[in-house]
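The complex appears here minus one protein chain, its other protein chains still in place.
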Amino acid sequence: MAYSLSQIAEWVDGVVKGDASHQVTSIASLEKATQSDLAFYSDIKYADLVAQSSAGVIVTSDSLVAKCVGNVIEVAQPHLAYALIAQKMTEQQFSPGIHPSAVIAESADIHSSAHVAANVSIGKRVSIGASAVIGPNCVLDDDVVIGENTHLVASVTVVSKSQLGQRCLVHPGSVIGSDGFGNVRDGQRWVKIPQLGRVMIGNDVEIGACCAIDCGALDDTQIHDGVKLDNHIHVAHNCVIGENTAIAANTGIAGSTKIGANCTIAGMVGIIGHLEIADGTHVSATSTVTKTIRKAGAYTGTIPVQNHDEWRKNVARLKQLDDMARRIKALEKALADKD
Amino acid sequence: MAYSLSQIAEWVDGVVKGDASHQVTSIASLEKATQSDLAFYSDIKYADLVAQSSAGVIVTSDSLVAKCVGNVIEVAQPHLAYALIAQKMTEQQFSPGIHPSAVIAESADIHSSAHVAANVSIGKRVSIGASAVIGPNCVLDDDVVIGENTHLVASVTVVSKSQLGQRCLVHPGSVIGSDGFGNVRDGQRWVKIPQLGRVMIGNDVEIGACCAIDCGALDDTQIHDGVKLDNHIHVAHNCVIGENTAIAANTGIAGSTKIGANCTIAGMVGIIGHLEIADGTHVSATSTVTKTIRKAGAYTGTIPVQNHDEWRKNVARLKQLDDMARRIKALEKALADKD
Partner (left out) sequence: MAYSLSQIAEWVDGVVKGDASHQVTSIASLEKATQSDLAFYSDIKYADLVAQSSAGVIVTSDSLVAKCVGNVIEVAQPHLAYALIAQKMTEQQFSPGIHPSAVIAESADIHSSAHVAANVSIGKRVSIGASAVIGPNCVLDDDVVIGENTHLVASVTVVSKSQLGQRCLVHPGSVIGSDGFGNVRDGQRWVKIPQLGRVMIGNDVEIGACCAIDCGALDDTQIHDGVKLDNHIHVAHNCVIGENTAIAANTGIAGSTKIGANCTIAGMVGIIGHLEIADGTHVSATSTVTKTIRKAGAYTGTIPVQNHDEWRKNVARLKQLDDMARRIKALEKALADKD
């Protein structure tokens, strides 16, 4: 597909400077773009790349337009405009219908405009909405609900009556509705507590690769509208994640914790169970949250690496920290006594 | 299915107080339960919820029974009794037989009472015991053994001749028997050391979603009876995990480490290779175990998050810790010299 610059500018309320009839077919970085590519430019530090770029058009902002040679589409927010343009130009098309190798329970209700790919397994009473895409080798267990335009890329497994809203995107290897980790001791032996809740996922939620979102123990685990999860994220039973919160890869959230709206949680963060985290909280990478956070703000416990030999000396002192603090106090007292 | 309170009380050596002929059909939380639901109550702090609950029956203990209105089943351990009742009331039934879309090697030996779901792949000489359930899109590679009543929920992959005992439960996305990480240098290049051992899993083991349990290098990786693993757990080659040890999500255990029986390892713990951890050890979340632990007890290295600006100042001092300790010592000496 070829798009004229005037057509593209319309999508994002942009203004073409240059040849509005010029057509581009694809998207590339400033370095690699040719006359048939669109590129974008939003940071002054890439001025040299812009000067040398052969892009057919550059999407940029008022303040940077002077750096560009050739065609430009000027927009208020170039990064956002780029995202919207790229969505339009690279939208995947899936033909409606069910691949003959898919195994579908008779009682499943699959919209005629949905796409169900090869080697998919779909259980009883599953409901799949209009224009949904169930990629190859996905499994939808009994009573799962998939909303309109939701896309499971491939090899996604949804169990425990979980429900996904509209326009969600789930990447391969992810598991939605796995049992929560609930056991009670009978002497030394553990007895399993059946996990009877569901996972309820709102609209416009993205879930990365190899995530596991556990179903609730009795009530449901909830992922609200607009949440974005990166890869390898663990969400335990009965967690609630508020609207538009974004969580980076390898983070784990223990049971019943409620994360507010509009939070940003960086990668490999550990969050203890039964906490509440205020709307708008930011947590830095590899930190551990052990207590409820009532006040929005930035929180961290990140320990940066040091040279190994220096660290060895310092880390040994961690075990003496309380002792060191007491000795400082004693010194202060001794010195005061001298006066 | 409806169950009378007298019937339920029998399962757990409980005593009905109220209408023993009342019937319930399902389970709910105190807040959401209706007359047809059973709820449980084991913590004094939920007394207000109990007072307002419409549950058909509440399972509770002697000391809490006075807080309840309506029917009660009194038991010695309400949480344990709840787990056992919920198991009975929510047991899933799977019809025996092999789905026609499953691909089964001729030499596989599948018990006639086992259930093999859609799009499963089963290799040569695989053995599947009575009443085992192999959920949709699972893969069992050559020579795998699955014990009686073991249940692979869906999308589970078992390779390398791994064996699972009876009554195990494995959640989606998990991999059992993946190669251990074994390489030896030939100059700068790595040469792979073939991983020839198996994974041997006992009875009553539960494995969460997206776990990876590596096969042994030569001898076997071992997961003993009653072990419970949460999601995203990595068990490296030749690890041994003792009976009834429970490990929370995102924890990783490096090669040849032996964890004792009845341990509780919290989430996102890193355990170095070739260690031994004593029976009954507890390790806190996001801690790192770098040395053998010979004595049972609680161990931790958790660093709680702080406000970002405060942390920045404090973490910078970590690099000076050894220097600070030396200066305290020098101050003490200088002060002593003054006397």
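The letters A and B name the chains in turn, as written, and every chain counts its residues from 1.
The rule we apply is simple: a residue touches a chain if its C-beta (ideal position, glycine included) is under 8 Å from a C-beta of that chain, and two chains touch if they have at least 3 such contacts.
Owing to the predicted nature of the structure, the values given are computational and were not obtained by experimental measurement.
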>> Using the document's definition of touch, tell me which of B:Ile8, B:Leu30, B:Val175 or B:Ala278 contacts the absent chain.
In response: B:Val175
>> Going by the contact rule already stated, which one of B:Leu49, B:Val65 or B:Met324 would touch the omitted chain in the full complex?
In response: B:Met324
> Which one touches the absent chain: A:Val24, A:Val57, A:Ile98 or A:Ala209?
Replying inline: A:Ala209
> In the full complex, which of B:Asn119, B:Thr150 or B:Gln166 touches the chain missing from this view?
Replying inline: B:Asn119
> With respect to the chain omitted from the figure, which of A:Thr90, A:Ser107 or A:Thr292 is a touching residue?
Replying inline: A:Thr90
> Can you list where subunit B touches the absent chain?
Replying inline: 101, 103, 119-121, 123, 137, 139, 141, 155, 157, 159, 173-175, 178-179, 181-186, 188-194, 196, 210-212, 214, 218-219, 232, 234, 236, 250, 252, 254, 268, 270, 272, 282-284, 287-291, 293, 297-304, 306, 310, 313-318, 320-321, 324, 327-328, 331, 334-335, 338
> Considering the entire assembly, which residues of subunit A contact the chain that has been omitted?
Replying inline: 27-29, 32, 77, 79-80, 82-84, 86-87, 90, 99, 101, 117-119, 135-137, 153-155, 169, 171-173, 204, 206, 208-210, 226, 228, 230-232, 243-244, 246, 248-250, 261-262, 267-268, 285-286, 302-309, 311-312, 315, 318-322, 324-325, 328, 331-332, 335, 338
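To be clear about the criterion, only the chains that are shown with their structure count from here on.
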>> Using mean CA coordinates as chain centres, what's the gap between subunit A and subunit B in Å?
In response: 25
